[in-house]
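Only one protein chain is missing; all other protein chains are in place.
Chains here go by letter, A, B and C, matching the order in which they are written, and residues are numbered from 1 within each.
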């Protein structure tokens, strides 16, 4: 019910807004005994940090995290881990002109319809900065997953009309870290960067596709009927701002296929049961089967653009035109990769605890 | 946590399996004072019932529902509504040969990995018959939505490689009810039926795409960060067996678009704020905006096929070949439309209650 | 939120009413692999069954349970266990006279205030018959606890002004099963029975105290801040109809004590840490310490009495006098013992799963 928490046993509650005092998260349910330092969290925040290149927003935040609780003598102690990032470069001036004029594609109007009030400064809590909370939670989750040898990696497979060629999963992390757009196909990466800069120059923006892979996830995660692992993954990823589609394994391609062509057949590798193909993306009947988990999400173009757009002045009840002058990413895909990893990592941590594959009290 | 319940305030718990004694659902949280009869539920069950044509499984179940509680003098009384359907035509004989030999594309292996045991008769609780519970819950939810003038309609837009032409939303319900495949485009419907029969003749099966539209949903549904309405819809639909992809509004198409081309601009229609386009599928910033809600799901081909498939005998630890002889749908899309409607209806009922747009105690 | 479910991982949802078609429960979260038969549940239902002596209500129900799902080849299979008891001896005639005239001490008025409607026949879902659901859930929980050698026992320690002498915990189960009032002190039991019959003869009723002891509960159950084991026990017991007070260990006596007199000091018994006294009732800092868990609940006198009482006719808006002619227990304590055991057993099962002391998927 609480719309700012996620997870059942590994439960993360986030707070804060784009132009308020601070953003942060409280992680409840991390088992005691996990090595954890401030730098584990800072490292992940640095990966999503803005202002680091000409294809991201120019807002200059260092996003330094302070850990308020939950670590005792270098390890988690079973109590909630609270962490805070104070806003440093908040500049609401650009947003005064947009007050009461909901930006197309943003939540301004729907938040106002729901709450009667809206912190219009930079989208308030609807801002992408809210994902700082996701990343804090994800950083702790990743540390827990690492303990079990599970790794979560995200990369960009499409930006606008530029599609990356398939790259072997084992190289995705390395190759995608070598360019600004986080695409594992270096040729496509160059074109993607060009496309982003071109859109930026026009005052426009681009969408794209991000793929997330989870390696070494054991079989058995996921509840069979209403908490299927793929259903929960869909919720986790569709819950990231700007995501409008999610598919698992071969996803929408399966719609035009036959079972004889796409059923994943089983074989034995030593004593282990594996599948010859992985059209299912590692999840069958809602439960993980031990193969890599593969999910993709469709990211819409950043709705904030400086081109003129039509909207309505909610106070004066008249149609108006706006141009959005704030600082924005012309394509959110590169930075959203870290958020996708965080969302998947939190979810896997939760399911591992629910399934008893990790002791909920201590490692 | 409980993997057999969905919803927070309109909470539905389902039980039962393909070849056990019965299946059913308990609905907790329906406000008192709603007119409800056994026939409201039976009518929806009849729409998903098997054995009604040559493109569905031949299992002959009448799926008669018995309501055990929750209705007093023709109206709900605020107490849980329990409803049961007894299995009549269970025939587990075809499944003995498949014991310990997980069927590709089915949950047999993953359930066994998770629980150590698996009711292999017809897929046990992993069977499509489990959606009887969804439909019971959905029937009550629909009755509640009707009270608010909200309608949920599903139709098939693609089967295998046959794609339907777009049909005006206002005609979808009527047109799609006029053919067995539940496709609103009558020409495509003919081809889809042929394609299904062709696949059936080969012992194969087909996937497809089902679109669900919710009309007259008020603005304001959805939690802003972790309970976004589109995220919850993605979970609800991806949680239906065989679904491997979900998209909202223009979905994956947005990935290759620009904001200038796809942002939904606002205008005034009398006093109401509307959008000129609906690429967002009625949900912006995770919250409904009053436009029709549009979601599509990718359905994989029914994994049960009579063609030979490779698998592993879990007991003997050896690779074997199986042919599945049970009764199955060569394409699950037509029947799954009712389940999709049910899943969306339950979710909307839950969010309406959470948002205070329906009084949780009584109408 | 769902007011008819309890537990997080061992989750029990109950349904049904006194004079409706049936009552029952769905248990979700019981691990697979537990030996379970219909008789395990029937045996517990028989212990709370009415109509078995002259100190209980004369309503003649055999309370035969039917198990609809969740057991496969004699064991739980990880899917929900649904069980139903059909009402046989429902006779609503006595209640017509009470329609719209809320009985003092009963929920008639408050239910009407909340839901606008009330199934007045025998208290509807507010009836003590609702505890059939508790006992079904408790029966499964007890079977799970037995697997871990944990036992839950309840006995009556006071009825009206008659107080039982203390009996060694090891004898409580045996001694209390030897009389109708379920009191472990045989002399007190005789007086209690007399007191009940005397109250019954006057058309009045009596309250009392029931103590529940859980043996062999391991240390470590309970969440430290908001899910303390004693807090959850208090909720579970106070949630049983007619209970108006709960205390753990020495409870209210501690209010008038000093720490020097009542702190439980630690000592070593072989390698195990124990306490010399058990004023804490086995729970310190909200977490079990391995000593027997001891809780007591105050049960108010059955509010249904045949003596004249003042109330208000809700329809006519006038003050009236009523006499309640239905069939009732003159003291609910003896039968409520089974319900208390059930409530505690369900809670312990839930906490054992949450703490990882039982594998949530399979035994």
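Note that a residue touches a chain if its C-beta (ideal position, glycine included) is under 8 Å from a C-beta of that chain, and two chains touch if they have at least 3 such contacts.
What you see is a predicted model, and the numbers here were worked out from it, not measured in a lab.
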Legend entry - Sole contact to the chain not displayed, among A:3, A:51, A:203 or A:218: A:3
Legend entry - Residue, one of B:3, B:104, B:123 or B:220, that touches the chain absent here: B:220
Legend entry - Residues of subunit A (touch criterion as defined above) contacting the omitted chain: 1-5, 8-9, 11, 13-17, 20-24, 26, 28-29, 32-33, 66-70, 72-73, 75, 77-82, 84, 111, 114-119, 124-125, 361-362
Legend entry - Residues in subunit C touching the chain absent from view: 1-6, 8-9, 14, 102, 104-111, 113-114, 125-126, 130, 133, 158, 160-161, 199, 202, 204-209, 219-220, 222-228, 230-239, 241, 244-260, 262-268, 271, 273, 275-276, 279-281, 283-290, 298-305, 307, 309-312, 314, 317-319, 354-355
Inset, instruction - Name, in rising order, the residues on subunit B that touch the hidden chain in the full complex. - result: 1, 8-9, 78-79, 220, 224, 354-356, 359-361
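As a convention for this text, only the chains that are shown with their structure count from here on.
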Inset, instruction - Among all other chains, pick the one whose mean CA position is farthest from the mean CA position of subunit C. - result: A
Legend entry - Distance from subunit C to subunit B - Cα centre to Cα centre, in angstrom: 38
Legend entry - Separation of mean Cα positions, subunit B and subunit A [Å, integer]: 27
Inset, instruction - Express in whole angstrom the distance between the two chain centres, defined as the mean CA positions of subunit A and subunit C. - result: 46
Inset, instruction - List, in ascending order, every residue of subunit C touching at least 2 other chains. - result: 1, 8-9, 78-79, 361
